[in-house]
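One structure, as structure tokens, below. Some questions next.
One chain of protein is taken out of this complex; the other chains stay put.
The letters A and B name the chains in turn, as written, and every chain counts its residues from 1.
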Amino acid sequence: MTGNLNVIGYGLAAIGPAIAVGLIFAAYISGVARQPESRGMLQPIAILGFALAEALALFGLVLAFIL
Amino acid sequence: MGDREPQDDDQQGTRPHAVGWNALSYMLSGLLLGVGVGWLLSRWLGTDLMMLVGLLGGMSLSMYVIWVRYVREH
Partner (left out) sequence: MRLRLAAGEGFSPPTTEFFWQPLVGDGAFAFTRPMLLMVLSVAVIAPVMVFVAKRMQVVPSKGQFLTEGTYNFVRNSVGKDMIGAKEFRPFIPLLFTQFLLILVNNLFEIIPLLQFPTFSRIGFPVALTLVVFAVYHVVGMRRHGVGGYFKRMVPPGVPGWIVPLIFFLELITYFVTRPVTLALRLMANMFAGTLLLVVFALGGEYMLLEGSNLFVRVASLGSFALFVIMTFFEILVGFLQAYVFVLLTAFYIADSLAEEH
């Protein structure tokens, strides 16, 4: 079997952001479930947190390509 | 599935999902833009450092756009 070690590295690196995205939206959902009126306040924070976590995954993607 | 009328100011139920995917689109655009500009600059200047600068710059730019579009309004 042949392959590229960078891909395995990226696969491992993507675990962290994946868990982070899961945690962020889990917290968002439970927050909205408890207090539906807080949705307007929580949603921007959740989106921004998601973008931050996603940035890490994309850094990993770029590094997997250029290293 | 009742015929519920969403209020105008109410954030609708399915929106966060779509906004999340759209945020991913913005992040990818920032990545493309940053890496593209960084690659051109590093070819021009002859250093690989510009690639990293472009990457970070593009990411920051897309974070800023997401902040402007989806956070500042609230």
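Things to note:
Here is the rule we go by: contacts are C-beta pairs under 8 Å (C-beta built on N, C-alpha and C of every residue); 3 or more make two chains touch, one makes a residue touch a chain.
Predicted model only: the values in this text are computed from it and were never measured.
Even with one chain removed from view, chain B keeps its contact list with that chain: residues 1, 3-6, 12-15, 17-19, 21-22, 24-26, 28-30, 32-33, 58, 61-62, 64-65, 68-69, 72-73.
Methods note: only the chains that are shown with their structure count from here on.
Those residues of chain B whose C-beta lies close enough to touch chain A in the complex are 11, 15-16, 19-20, 23-24, 26-28, 31, 35, 51, 55, 59, 62-63, 66-67, 70-71, 74. Chain contact summary for the complex, chain A toward chain B: residues 25, 28, 39-41, 43-48, 50-52, 54-55, 58-59, 61-62, 66.
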